[in-house]
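On to chain A.
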Amino acid sequence: MLIIDNARLHYGAAEALRGVSLEAEPATITCILGRNGVGKTSLMRAIVGHHPLTSGTIRFNGEVFARRPAYDRARAGIGFVPQGREIFPLLTVRENLQTGYAGLPRSERHIPDTVFELFPVLKDMLNRRGGDLSGGQQQQLAIGRALVTRPKLLALDEPTEGIQPSIIKDIGRALTFLRDEFGMAILLVEQYLDFCRGLADSVSILDRGVVVHQGVAEDLDRPEVRAHLTV
Partner candidate 1 sequence: MTVTRSIAALFAVLAVLLSPSMATAQDSDVALRQAIAGLGAEKGYARLREAINVVAQTGDPRAARVLGALTEGDVYRRADDGAVVIVSGRGQQLTLHDPVTGEAIGTAPKSALDKVRVNNSVRRSVRAALGGLTLAAGDPDIRMTAARTLIATPDPDSLAAIEKAISDEEDDAVRDALENARAGAILFSGADPETRIAAIETIRNMGGQQALSLLARMPASPDQGVLQAAEDAAASVQKRLQYWGLGQNIWYGVSLGSVLLLAAIGLAITFGVMGVINMAHGEMVMLGAYTTFTVQEVMRTSFPGLLDWSLPIALPLAFLVAGSVGFALERGVIRFLYGRPLETLLATWGVSLVLQQSVRTLFGPSNREVSNPSFMSGAFQLGEISVTWNRLYIVVFALVVFAVLLYAINRTSLGLRMRAVTQNRRMAAAMGIRTPWVDALTFALGSGIAGIAGVALSQIDNVSPNLGQGYIIDSFMVVVFGGVGNLWGTLIAALSLGVANKFLEPFAGAVLGKILVLVFIILFIQRRPRGLFALKGRAVDA
Partner candidate 2 sequence: QEDTIKVGILHSLSGTMAISETTLKDAMLMLIEAQNEKGGLLGKKLEAVVVDPASDWPLFAEKARQLIEQDEVAAVFGCWTSVSRKSVLPVFSELNSILFYPVQYEGEESERNVFYTGAAPNQQAIPAVDYLMNEEGVERWVLEGTDYVYPRTTNKILEQYLLDKGVAAEDIIVNYTPFGFSDWQTEVARIKEFGSAGKKTAVVSTVNGDANVPFYKELANQGIKAEDIPVVAFSVGEEELAGIDTGPLVGHLAAWNYFQSVETEANASFIEEWHAFTGDEARVTNDPMEAHYIGFNMWIKAAEAAGTTDPDAVIAALPGIEVPNLTGGISKMLPNHHITKPVLIGEIQEDGQFEVVSETDDLVPGDAWSDFLPESKKLKSDWVDLKCGNYDTEAEKCIAETAMAEPATEAAKSN
């Protein structure tokens, strides 16, 4: 579904991705791991179109995302939960969710039930401004908001950050559900190893802008794989 081939990305002169290749399949959860500053977020930015690649290609459903703007990619079915939540601070929770209507046909412009089932707190706070929410509530809102767009591929950048344990479990269950029920392709950047291991169908480990390991979730138990993640 999503095929990244030899992606390179620069911030000015600094190179953040040095030829990353990766695939995400429908109905699979692909977990991307790596230490701080190795390029995980940069990879996500490249996928959703927030930062152009210097070279390499990204293909989604056979379509080449050369310099397609972010909104086209979102409309093509990429949902995004960014690192740092990026809630619209002055929009209410409801309005934050409604921003996801942009790419939907009129008939589908409603908030899917899964969102409130997953994050009941959002229902209570529909009229509060997004920026007023607590950190964890914002994170929940960010995930909910991505789901409103009915994505085919969901890209999550450290979605569990700042979220209470019980809801982390719910998120895990939800991701499995989305994978199994909707056949969604899920790309998950995570630091939280246990969470990853429980969910992932496959894992990729990044280090200094390159993929240093690719395999199944169980690989994470292998010490030489884990070594990529230690300091």
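In picking the candidates, the idea was that all candidates are chains of the complex that A comes from, given by their letters.
As a working rule, contacts are C-beta pairs under 8 Å (C-beta built on N, C-alpha and C of every residue); 3 or more make two chains touch, one makes a residue touch a chain; residues count from 1.
Keep in mind that this is a model prediction, so the values were computed, not measured.
The listed chains 1 or 2 are all part of this complex, yet only 1 touches chain A.
Residues 48-50, 69-71, 74-75, 80, 82, 86-91, 95, 98-104, 129-132, 145, 149 of chain A touch candidate 1 in their complex.
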